[in-house]
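These notes concern the structure reproduced below.
Of the protein chains in this complex, all but one are displayed in their positions.
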Amino acid sequence: MAARIRAAVVGSTGYGGVDLLRLLRRHPHVEVTSVISSSSAGQDISGGYPHLADIYEGTLDPVDVDLIRQKADVVFAATPSGASSELVPAFLDAGLKVIDLSGDFRLKSGALYEKWYRKKPADEKYLVRAVYGLCEVFGDEVKGSDFVSNPGCYPTAALLGLIPAVKAGWVDPETIIIDAKSGVSGAGRSLSLTVHYSEINENFKAYRVNSHQHTPEIEMALEKATGATVPVTFTPHLVPMTRGILCTMYARLKEHRTEQDFIDLYREFYRGRPFVRIRGRGVWPATKEVWGSNYCDIGFSVDERTHRVTILSVIDNLVKGAAGQAVQNLNLMMGWDESAGLELVPVYP
Amino acid sequence: MAARIRAAVVGSTGYGGVDLLRLLRRHPHVEVTSVISSSSAGQDISGGYPHLADIYEGTLDPVDVDLIRQKADVVFAATPSGASSELVPAFLDAGLKVIDLSGDFRLKSGALYEKWYRKKPADEKYLVRAVYGLCEVFGDEVKGSDFVSNPGCYPTAALLGLIPAVKAGWVDPETIIIDAKSGVSGAGRSLSLTVHYSEINENFKAYRVNSHQHTPEIEMALEKATGATVPVTFTPHLVPMTRGILCTMYARLKEHRTEQDFIDLYREFYRGRPFVRIRGRGVWPATKEVWGSNYCDIGFSVDERTHRVTILSVIDNLVKGAAGQAVQNLNLMMGWDESAGLELVPVYP
Amino acid sequence: MAARIRAAVVGSTGYGGVDLLRLLRRHPHVEVTSVISSSSAGQDISGGYPHLADIYEGTLDPVDVDLIRQKADVVFAATPSGASSELVPAFLDAGLKVIDLSGDFRLKSGALYEKWYRKKPADEKYLVRAVYGLCEVFGDEVKGSDFVSNPGCYPTAALLGLIPAVKAGWVDPETIIIDAKSGVSGAGRSLSLTVHYSEINENFKAYRVNSHQHTPEIEMALEKATGATVPVTFTPHLVPMTRGILCTMYARLKEHRTEQDFIDLYREFYRGRPFVRIRGRGVWPATKEVWGSNYCDIGFSVDERTHRVTILSVIDNLVKGAAGQAVQNLNLMMGWDESAGLELVPVYP
Partner (left out) sequence: MAARIRAAVVGSTGYGGVDLLRLLRRHPHVEVTSVISSSSAGQDISGGYPHLADIYEGTLDPVDVDLIRQKADVVFAATPSGASSELVPAFLDAGLKVIDLSGDFRLKSGALYEKWYRKKPADEKYLVRAVYGLCEVFGDEVKGSDFVSNPGCYPTAALLGLIPAVKAGWVDPETIIIDAKSGVSGAGRSLSLTVHYSEINENFKAYRVNSHQHTPEIEMALEKATGATVPVTFTPHLVPMTRGILCTMYARLKEHRTEQDFIDLYREFYRGRPFVRIRGRGVWPATKEVWGSNYCDIGFSVDERTHRVTILSVIDNLVKGAAGQAVQNLNLMMGWDESAGLELVPVYP
């Protein structure tokens, strides 16, 4: 086997970062050589995460580009939106490969970013350079790239469920509605009343209705993949569970199609891609069926009464929706087997 | 105070029945004189429900119409669909007032019932006699009636959220989509793998997509209230929590309206009705905010980009969606204050 | 009916305070005339708690002793430990009756308080004046008192389970072990990583092992009730649920006793007290069986092999462990029916 590539994980004290540490630990071609945290540098890696005891030893490194350049070949930036735009350019300028998990390099328009994120956008020079890493759709662009912007969790689930049908011209894109439900870990480890245990346990609610920052990302990628230029309706909800996203998506059929038509179309579209599984007739995926793994499972229901199709897709928001797809992007960048380090059986129950 | 009315609860070992026992215990005008179970007759009332110890003493009665007629003036039939159609006619023929919580008398067409429930419909003579007891909409018909069919949990949440907008002609009924999420208690106490703890905890899924039996009930009541004769898209989901329903509903606006327009319209529509609360701008209800109570809370979001309105409504599926609305119907039938026995503050957190 | 007493709730934005608002709303002899919050004064009462919309109108009052004295006859201080010691003396000096829900007036020794709470103790003058309001044990002292220190949640569950057996001399107090499990709401509404949803959902852990501040409170009250002067072993744990405490308690039997002996002893001890329910043989209480109510349910297992008894007691930590017992104390202070305003059927499921 060839020498391993050396990886640094920045933002390792967030949930996306810590799941990267889990996945990279067993990657056959990667060695994690620096675990980085701006807030906790100098402390034990397992101090804030005792589940890592005996697995990751040593202390957290500071965010120091020179140090990272010495220790690593590739950087995973699991930093929050607003932080990545500051850090990533320096990593790139230092010659590091970068996979960024934030929202800072997904939208190509700085103005659009500013409108939806209400933060200062990244320098345009870097925006244009970033490849949007939705692996099963834009994977060819990722190959050989040295800078990937990893898709958001909701967009990953929504786009994998929508693109084949929209691209085939089977549904009217103007009628697309995405009703999305996410486990609470998507909100990260930062404290807030919204995800205070007693507030969200035994509770269910929508949030940022018609104003979530993943909306323009979905629209941008849908246009890029299918040519459709339409605003979509997107409603995120919080489910009292830790991991998992389910998107229930609705669209009007342009002409008569059966569930089996959709199953065949999607199986063909994702042929050879190891992480998308299409359910059979009358079976719809549940979030637990992908728990802890990099799968995206998809199912369908066609309603003759309303001439609409309902498409259901599920992912683990921290894996296929964050750390797992980031590793998958590294695999594509490096020309490795797409599933290297990601051959995880979902943990059930 | 006048003498109390005597009430019997049939099907008291189900979750709807046991919540009726909770609510009726503190009702100022009602005394529960018979607690009935076909499967557990003769056993202690609190045997299967230790939370009722010292509150309900005595044993469960069998289903015996003569006995019920002697002991009670009104019967709550908290029996499953398929059982009520057999039992309720005898109660009515015996001169008892009846509030039926099953689905057996909601649809006026036996054929439609048979299609969606895949069971034998009730005798048409009784179908036409039943008043559909969506209190805030059809309450006038309930007054003075002696036989009320209590609405389903999903229809209650959906209809209270949709009817004012459809009736006002503000939205295109052909575009209505109802994405509904329910706590697990809606599935009742009967054992099934679907609601086995380890299968649904930390899990989220859809079920009966485009085939749930509440679909025609929603369409029927929508037509009755607004004249709109349209098929709606309805998707139920299971949330890993015990109580609560949230409906996220979508429709295209016929012309420009603001959130404040909707708020004003709904506050006017529900003026004087104690159990519907309309949230202010930019605030949407969460299921926990009505937990254990008879409220239905509603909020709105208008999206200028897509010309759609998103309407969010929440109820406690066992209270406003079952036992609470049944008591509310009794109050209306008897001409009492609509909120008698129902002045419950939601339990939070 | 006589005029209602006027009550003020200080610390109404905490979970104990907000549950007081729920209970007092239906109290036949109480009117809440001032809802007070030092942090949110001037805001709508239902602003931070939308479940109170239409139930509590008006705005939050500041902590202003003169204002409170004008508006109220009795004050519930649902303020954190360390705050009550500052506020309560002024309320008392103003002639208000006070029920304090914090830990500040439970321990009679300031030094002991300082050791376990690591905070400055209250003025001794007020410490001696406070009656420790464990209603079923020290209720006689509460009658006619104007200052009650409401017991802690864990001590309430533990003491009601232990006192009859220790007082009867049936168990060796030196062998008492209290293994306690609490829902997360006991930690309050203040943000902390410990009760961040993703950290405690699907998780179970002990905390403050052998150092929890309720330990000396249990020992003090046990001595007061039984004369036993022993250190007890007490371990609190966090359960991934919102409400409920279960204490599993162990002690060695001094001589042979059966489960029925214990059942008889406890039923006799609590005869006439409406809120303690003793389970029959081979049945042990579960926390959900008291959910939302003021009950404390108790069960037993005697093990012939080890000569130990296991005593299991459950309460709702926010009701019998806080707001409910506080109302019960008010009832005793005022000479009302002990259960006034507290006739709540547990919400099940």
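Order of writing sets the chain letters: A, B and C. Residues in each chain are counted from 1.
Methods note: a contact is a pair of C-beta atoms (placed from the backbone, for glycine too) under 8 Å apart; a residue touches a chain by one contact, two chains touch by 3 or more.
Only a predicted model underlies this, so the values are computations on that prediction, with no experimental measurement involved.
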- Task: From the listed residues A:T13, A:S34, A:S185 or A:N210, report the one that touches the chain absent from this view.
- Result: A:S185
- Of A:A8, A:L21 or A:C247, the residue that touches the missing chain is A:L21
- Of the candidates B:Q43, B:S198 or B:Q260, the residue in contact with the absent chain is B:S198
- Note on the structure: Sole touch to the unshown chain from A:P216, A:P285 or A:G321: residue A:P285
- Pick from C:I177, C:I263 or C:M334: which residue touches the chain that isn't shown? C:I177
- Query: Which one touches the absent chain: A:P62, A:G110, A:G139 or A:P346?
  - Reply: A:P346
- Note on the structure: It is residues of chain A that touch the chain not shown, namely 15, 18, 21-22, 25-26, 49-55, 185, 201-202, 242-243, 274, 277, 279, 283, 285-286, 288-293, 297, 343, 345-349
- Residue numbers in chain C that touch the chain omitted from display: 175, 177, 179, 181, 183, 198-199, 201-207, 209-210, 231-233, 235, 237, 239-244, 246, 248, 250, 284-288, 291, 301-303, 305-306, 308, 310, 312, 349
- Spell out, residue by residue, where the missing chain touches chain B. 15, 184-185, 187, 189, 191-193, 195-202, 240-242
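Convention: only the chains that are shown with their structure count from here on.
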- Over half of interface residue numbers shared between chain A and chain B means same, under half means different, so which is it? same
- Note on the structure: In whole angstrom, the CA-centroid distance of chain A from chain B equals 39
- Each of the following residues of chain C touches two or more other chains, namely 15, 185, 201-202, 242
